[in-house]
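Left out: one protein chain. Kept in place: all the others.
So, chain A:
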């Protein structure tokens, strides 16, 4: 028999976990995409030395497990004097992780912008910063928007791992509840549904933003 009603008394635990996951997701999605945008720009248009630095960062993160990155930041860094709270360590690890993956995605978008667009901006007298922000970014993001959306969702789901350093997120809540009442099926089932809901919501938010940013594709 299943007893979903046994979870009711823990609704506060679930809700507070959900809140932590949502907060971290919103924050790291924004910071991670900003970081990715900066790195992608450097990698696409920067000088060789700075391109090299970004490449090392991207490859380092993309070729190591997220949980190791998280443990390194939380358990490893104190050895050199950097003490972070679980929440801070998670925020940094998630941002760095999304930053690396989104660098590669966004760079593909930048690479898709024809040289002609950049030359047109140049002969109109725009400087490079103006060319980036006014001419390049929007069409570049449009090209890779679905991939970027997916990556942000992957990182949100991957954030479940931060319960391992005792951040009280949604997964932490599920672990806690099932260890109290032994209703593992019910607890994880409800948690899975909540993650599913979050994914759908995040996709929704991205789509709504995309409709505004890329209005030129649909209007008149």
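FYI, a residue touches a chain if its C-beta (ideal position, glycine included) is under 8 Å from a C-beta of that chain, and two chains touch if they have at least 3 such contacts; residues count from 1.
Here, contacts and distances are computed from a predicted model.
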Protein that the absent chain corresponds to, by UniProt name, given "Glycine--tRNA ligase alpha subunit", "Protocatechuate 3,4-dioxygenase subunit beta", "Amino acid ABC transporter ATP-binding protein, PAAT family" or "Cytochrome c oxidase subunit 1": "Amino acid ABC transporter ATP-binding protein, PAAT family"
Residue touching the undisplayed chain, where the options are A:128, A:182 or A:204: A:128
Residues from chain A at the interface with the omitted partner, ascending: 114, 116-117, 119-128, 130, 134-135, 138-139, 142, 214, 216, 219-220
